[in-house]
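Excluded from the complex is one protein chain; the other protein chains are retained at their positions.
What follows is chain A.
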Amino acid sequence: MPRKPTRRRQLLKAQPFTFSSFARVASAYKVKRQIRHSKVYRKSFPNSSGNGFIDHAPPDKSEQSESSDEEEFEGVVQADFAFFDPKPDDFHGVKVLLQTYLDDKQWDLSGFVDLILGQTTVGTVVKTEDDEDDGLYSVVSTLNLGRYKDHKCIMELKECLLKVCQEKDVLDNLRSLLGEQAQNVGLLVSQRVVNLPPQLLPPLYDALFDEVSWATEDEPTEELRNSFCFKFYLLVSRIYKHKNAVQKKGPSSSSDEAIIYIKTEDEIFHQLSSWSFSFPLRTQQLATRELRNYRLMGLVMVVEADKVSMFRQQLQSLINES
């Protein structure tokens, strides 16, 4: 049977089956366009339907081209990311991103993903402009714990968090937050591919918090409007914690930091949090030389909703200076 020569096939021919959708896009751009020797890196955020975004003027950044002998292309890959409302078609992409949300515990992940995709008014997924490859690079959303309290996934999530919390003083706080105060708590879900450009983070989080405030006015029923009036945001994330629990007082000889945050915004969230706790994970972490003194741990934080504007400012300055 002769192979039908379409553009897609030629793309597949040029590369092996890559797991990372970013790698697929990166090599797709390499194959489709001529290798650019110009050193302009551009990302644009077009007006996507329903999000009510102001079109950002794409900031032109000149970067040094990285010459790497292992890779076939020089220079920087040009990628256009777009923000979309979650839709049911995004199921597989979002599920892959949230696979390790609750460590290796077997829970109703599909139901959880359905909740996120069902909430089109608050929540964003990041994809590329090109429709051919529907790789999903990031998902951000906030779920009201009280509104969805009868769903199996939320019940399992609450049970799991209560079980892993080993610090007595925060356990009571956690229990009340997940129990009586659930109506005021938003579970902030944010997950992305590791190599997503950090310049996307301020608009992404701005989008989320803007959508939450618009939802408090625009939702059709009063109950829904109230469900977005969050007092607290609950976050479940991961960090690398230094194995030596005791902190050295005074100038420490080693330049090791106590905590390494996998996601940059977690550092800001952690500073602004009212309380937090970390818990050990059962999955094995990748053993790299740089991280040999660190242990991968889960981190649960609670941030008061009033602190959101401070977070947005700090995130903006953090990304701009780096």
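Everything below uses one rule, namely that contacts are C-beta pairs under 8 Å (C-beta built on N, C-alpha and C of every residue); 3 or more make two chains touch, one makes a residue touch a chain; residues count from 1.
Methods note: contacts and distances are computed from a predicted model.
K.L.:
What is the protein name, per UniProt, of the chain that does not appear here: "Transmembrane emp24 domain-containing protein 9", "Sorting nexin-1", "Gap junction protein" or "Eukaryotic translation initiation factor 6"?
P.N.:
Its record in UniProt gives the absent chain the protein name "Eukaryotic translation initiation factor 6".
K.L.:
Touching the hidden chain in the full complex, which residues of chain A are there? Just list them.
P.N.:
Residues 1, 3-4, 6, 8-9, 12, 17, 91-92, 99, 104-107, 109-110 of chain A touch the chain absent from view.
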